[in-house]
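Only one protein chain is missing; all other protein chains are in place.
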Amino acid sequence: MINTLINPKQIIAARVAKELKDGDVVNLGIGLPTMVPNFLPADVNVILQSENGYIGLGPLDGDIDPDLVNAGGQPAGIIRGGAFFDSLFSFELIRGGHVDVTVLGGLEVDVHGNLANWMVPGKMVPGMGGAMDLVTGAKKVIVAMEHMAKSGSSKILQQCRLPLTGKGVVDMIVTELAVFRVTEEGLIIEELQEGVDLETVKEKTEAVFKINPSIK
Amino acid sequence: MINTLINPKQIIAARVAKELKDGDVVNLGIGLPTMVPNFLPADVNVILQSENGYIGLGPLDGDIDPDLVNAGGQPAGIIRGGAFFDSLFSFELIRGGHVDVTVLGGLEVDVHGNLANWMVPGKMVPGMGGAMDLVTGAKKVIVAMEHMAKSGSSKILQQCRLPLTGKGVVDMIVTELAVFRVTEEGLIIEELQEGVDLETVKEKTEAVFKINPSIK
Amino acid sequence: MNKITSMEEISSILTDGMTIMAGGFMGVGTPQELVTAMLESGVKDITLIANDTAFTGTGVGPLIVNRRVKKVIASHIGTNPETGKQMIAGELDVELVPQGTLAERVRAGGSGLGGVLTPTGVGTVVEEGKEKITVDGREYLLEKPLRAEVALLKAYKADKAGNLIYHRSARNFNPLMALAADTVIVQVEKIVEIGEIDPDEVMTPGILVDKIFVQGGC
Partner (left out) sequence: MNKITSMEEISSILTDGMTIMAGGFMGVGTPQELVTAMLESGVKDITLIANDTAFTGTGVGPLIVNRRVKKVIASHIGTNPETGKQMIAGELDVELVPQGTLAERVRAGGSGLGGVLTPTGVGTVVEEGKEKITVDGREYLLEKPLRAEVALLKAYKADKAGNLIYHRSARNFNPLMALAADTVIVQVEKIVEIGEIDPDEVMTPGILVDKIFVQGGC
């Protein structure tokens, strides 16, 4: 499968997919995270939760139903065994720890597990939507993002500078270069992506991180 | 109709019925309050809310359904246009001011609108059930009770002595002797029941009350 | 009591400066004909409570584009560029609320609670100006109830008593808002007689619904 991973986003999505277990209830942010299910093995079925009010998000199946959209407002489907509910219940599930994993993009993440992904003051203020509830309530928060911003600067920082989405909420960071875990002792690099060496990661990462002994 | 009111409970229920308007959403406590609908004129239809989770409580209609009971746990029915919901939503309706009138029995009421009807320390501790929410949330709280306890003592007091169900919650008191309103200036007697004189009420009432000028 | 209403009656209910809640998520589950009624009524200086401001041409978006809104309380405004433009120009007041918190605040307003204690937003700009309450060692924000004078909702089906059934993901904020407004007006695709909806299937009981507008204006 590795051979088919032609771009950074696919590398990231494929690695995140390995974190999901059969039966997990998962909420995926828009953009890159929505690519994750494409990389799940055939024997791993996850249940996607959509914060606009349902469980069992699936691809569009048959005709478009104008009343059936995903959390990005795009036409979507529902799998057999899914269920619709209102926004209150949707966030009871999210905030109440009934979502096993959420995968979200990030503008900045830091060694404390802080995440910033909802606004750039003076430039972009779209609103937080459901992201703040997701990072607060999901059992596991995975940030899936390219390692560097378009400007080339590191997105993994010692301390976030943008307004936070959540404080101390991130469990894992997956980029096209490496996989990190946020622990009480700070950030730890757990894996290097195929063909990447540790020096490259150090060079491209502002944050100070520890190294899992398994990495050489 | 007066001729048929052979006992104090009927006199009370008939008078309470006059307070209900067509379309009112009403929650009736167990006992005497459940008699109120019997005295509604044909053109007044109220909608009964049952705190165990529905709107449209009606008399048992056809076979007993073991899943369909009133708030006293007794077999009941539902009118056309009724709706079932869970206990959370039931009390959203109650506490949120969506119930127009609640009619409850009382052990003691006082001039401040305090009500005690849920326990007698050392004797009877059944629990408050939904009563505390009802007196807090219903738009109008009517206490429907006999004027005196079995011992002959007044149940309308200067200050309740039993543990309260609610503080400053009662709007109106209907007994077989009189009708009182609780106002910011204290208790006011508004009406005498048929054949009752003011002296009798004064004699049998511990609370100090003002007199509506319409009463002579 | 006949709850079936007309565009004219709706117009007469709406007044300048009102606080209005509207159901919908990016326009799905938004009562589009009631939004049109608002536009045609000329009502302005509205405080709008909605999940998002949708797109310029659909959902509640046209209310923003046509400058009928003075203040918006929402979780997301990114899909309607006009909202951000008016906000930056200082012409529109925007209060951004996390989506789950928005749902809780509307429910609190509709169910007689004094507010809600949520962990969402602790340590972010969302906590600014809010009371923090510690319960068993964890910090929560005290988020206050929201209510409106009018709620504009969309359902799939109603009976003449106002019992509602929603369809698919068009349910979203509609059931919560039905609790939290003085006057609740719902646009429906289909109306049936009382008794035709099984009481177990009702999603919003008719006692919460004041006016029913049948889509297409039957």
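Every chain is named by a letter (A, B and C) in the order it is written, and numbering of its residues begins at 1.
Note that in this section a residue touches a chain if its C-beta (ideal position, glycine included) is under 8 Å from a C-beta of that chain, and two chains touch if they have at least 3 such contacts.
Not measured: the values here are computed from a predicted model.
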Chains shown that the absent chain touches, full complex: A, B, C
Sole residue of A:G29, A:G137 or A:P163 that reaches the chain not shown, by the stated touch rule: A:G137
Hidden-chain contact residue, picked from the options C:I13, C:L39, C:V125 or C:L142: C:L142
Among C:L117, C:I194 or C:V214, the residue in touch with the chain that has been omitted: C:L117
Footprint left on chain B by the chain that the document does not show: 50-54, 65-69, 72-73, 76, 78, 84-88, 90-91, 94-95, 114, 124-133, 136-137, 163-168
Interface with the unshown chain - residue positions in chain A: 22-23, 25, 47, 49, 54-56, 78, 80-85, 91-93, 95-98, 136-137
Interface residues of chain C (partner: the chain not displayed): 104, 108, 112-119, 133, 135-136, 138, 140, 142, 144, 165-168, 199-201
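Just so we're on the same page, only the chains that are shown with their structure count from here on.
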Where chain A and chain C overlap in contact partners, by chain label: none
For chain A paired with chain C, centre-to-centre distance based on mean C-alpha positions, whole Å: 29
Separation of chain A from chain B, taking each centre as the mean of its C-alpha atoms, in whole Å: 55
Geometric centre distance via CA averages, chain C-chain B, whole Å: 35
Overlap residues in chain C, where contacts from two or more other chains coincide: 107
Multi-chain contact residues (two or more partners), chain A: none
